[in-house]
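Below is the structure I would like to discuss, written out as C-alpha cells.
A single protein chain has been removed from this complex, and every other one stays in its place.
Entry: subunit A
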Amino acid sequence: MKFAKVFQQLLDEEDLPQEWVAAAIQYKALKKCINKVVTELEDLGLEKDTLQLLLAYEKAQRDASGAAKPKLVYSFEGTATEFVPKITILLNRESGLPLDAHISPDTRARLERLVQRARQKAASNVDARSVTSDESDGSSEDNIYISEDSDVLPNLSSDCLTPVIDNDSLTAIEGVASTRTSFSSEHRCSRDFHSIISPDRSPSLSPSDTDRLVAPVSASTPDLTPSSTATGSEISAASIGTFPEKIEIHLHSDSEFFHMLTSELAALDSLQQEQTKNMTEQVHDLARKLPHVASPLNKKNDLYVWREIFRLYLDAGVFFSSLEQDHGDRSVDRAKEQLLWFTNQVKAMNLEKRFKMKESKEIFEGFWKLNISILQSLQFQNLNQTATTKILKKFDKQTALTTRDVFPSFYFNQTSTGESTSIARSVCFTMAETLMSVIPQLDDYVCPVCYLIAYRPIRLNCGHVFCIRCLIKLQRQVKDECPICRQHVVLEADGYNVDYALQNQMKLYFPKEVKLKLAAAQKEIVQEQFHLGEQKEIRCVIQ
C-alpha cells in the first residue's frame, strides 16, 4: 500500500483530536508539489539523469582528490522562515561552460544559453553588480545569479530580489522570459517575451510556469512596493569579457515545497508545545493532589500502594529503558507494550482495590490517562516524522537533488527544536521531578552493602551512608576505606555520624522496612553470639 494511503488511514484510525489531524503533514499536497519541481528542473535542462550525473561526478571527484571543488551544489540559504533553496553550478571562466564533461550536449546547450543571457544582462545592468556580485575571493570574478520566484511567497524572495526593484526591472523580466524561451527548446522555441505574456498563452504551459511568467508584468506596474515585487528574475554579472564563475538558480517550485513543509513543521511544533504545556499542567495537578492521599502523617493513607504503583511504573520503563542492553527511548510499539505490562501488573496485584482513599482512585485514573496521552502524541509525532522522511526521500528520488543531506541539517540548525525534543521526554521529566518524588522509593534509601534499608543510617565523613550493622562489620575487620569512595573514614565514625534527620524520614516513610531491618539485624547479632560461643567450645575441645 502506498504511504500516502497508510498515513491517511492511521490518522483516521487512531482517534486523534481534530486539531492534530489538521496539523499533520500534508503528504499528498507535498507530493503534488514534487511534480512541479520535477517539471521546473526539466525546463531548466536539469533532469534527473543530468543531476545524478553531475552530483555523482562531483562526489567521485571529491573522493579522489579530497578537495576538488564541487561543480554543482544544492543548498539552502537564509533563516528557518525565510530561505531559498538553490542550485549553484560552477563555470569554467575561460569558456563559460559548466565545469563538467559529463552532461549531455543538450543540457550543455541550455546551460550555455543561460550563461549567454546572463552576460547580455550584465552588459545592460552593470549597476546590479554592487549588490549581487560576490567578491569573496577579492578578484574580479563575478557571479551570475539567476533567481526565479513567484508572488506565492513574497516575503522570502525579497532579500534576493531587492536589487532589481528599480528601473531595471523590465530588463530583468525580459531576462526571465527569454531564458525561459531558450530552455523550452522544441515546442516552445518560437515564443518570445511578448507572446508569453499575451493573453492567449499556450496551453502547454503548466500553472507554475504561468504564475512565474505573468507575475513579472504586474511587477513592472508603477505602483509596486518593494515587498510586493517579489517576482521576476534577476540576472546580473559584470566585467564583460570575463566569464562568471558560477550560476545560481533559485527554484520557485522548490521553495514552494519547502515552505509548505517548514510551515507544517512549525505548526506541528507549536501544537507539540501546547500539548507539552497541557500535560505538564496535568502532572502538576496530580502532584498537588497526591500528598494528601499518600502522606504518612495522615492516619489513613495509601503510601504503600502508591509506592508499589510507582515502582512498577519505573520497572516498566514505559517511554525509556534504563537497562544496559536497550537503554534510551522506546519505540511507540514498545512503549505501548510496556504500558500494557504496567497496567496488567497493577491489576494482577490488585493495587487499585487496595486504595483506602477515594481520591487515590481518581488520581490513578488521571495518571493512567496522562500516560495514554503521552503515548498518543508520541505516536502522532512519529507518524509525522516518518511522513517527513518519506516525502524528502520521494523528493530526492524524483529529482536527484540531495535534500535529505541538505535540508534537515539546515532546518534543525535554524530552529531550536530538533527531533530529540519529544513530548514524552519533557513530560516524563516533570513527572519524575514533581509527581514520583512525592513518594520516596526504597532504592534511594538502601545500604550499598546489604541492600536493605540503611537503618540506622550512618553518614561517614565522606558523605556516604551505610546501615549501622554493615559499618560495625567493617570496623571489626579494621577496614578503614569507605566502600564507595575508598576514603579513610570508616574507623573514625562514631555515634556522631548517625544521620538523625534521615533516620526520622526513614521511620516515617518506610515503617515496615525499618521493622524488617531491625529484626534481621537482631537475628544476625544472636547468630554472631552463638557462633562465638560455638568457636570457644570447639577451641576448648581442641585444647
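General observations
The criterion applied here is as follows: a contact is a pair of C-beta atoms (placed from the backbone, for glycine too) under 8 Å apart; a residue touches a chain by one contact, two chains touch by 3 or more; residues count from 1.
Here is the rule we use: contacts and distances are computed from a predicted model.
Choosing from "Proteasome subunit beta", "Ras-related protein Rab7", "Large ribosomal subunit protein mL43" or "Ubiquitin-conjugating enzyme/RWD-like protein", the protein name stored in UniProt for the chain missing from the display reads "Ubiquitin-conjugating enzyme/RWD-like protein". The omitted chain makes contact with just one of the residues A:C450, A:V489, A:L502 or A:L518: A:C450.
Interface note for the absent chain: among A:G78, A:P408 or A:P483, the touching residue is A:P483. The residue touching the chain not shown here, chosen from A:A400, A:C470, A:A493 or A:M506, is A:C470. Of A:L323, A:A348 or A:A501, it is A:L323 that touches the chain left out of the display.
Residues 323-325, 448-452, 470, 473-474, 477, 481, 483-484, 486 of subunit A touch the missing chain (whole complex, contact as defined above).
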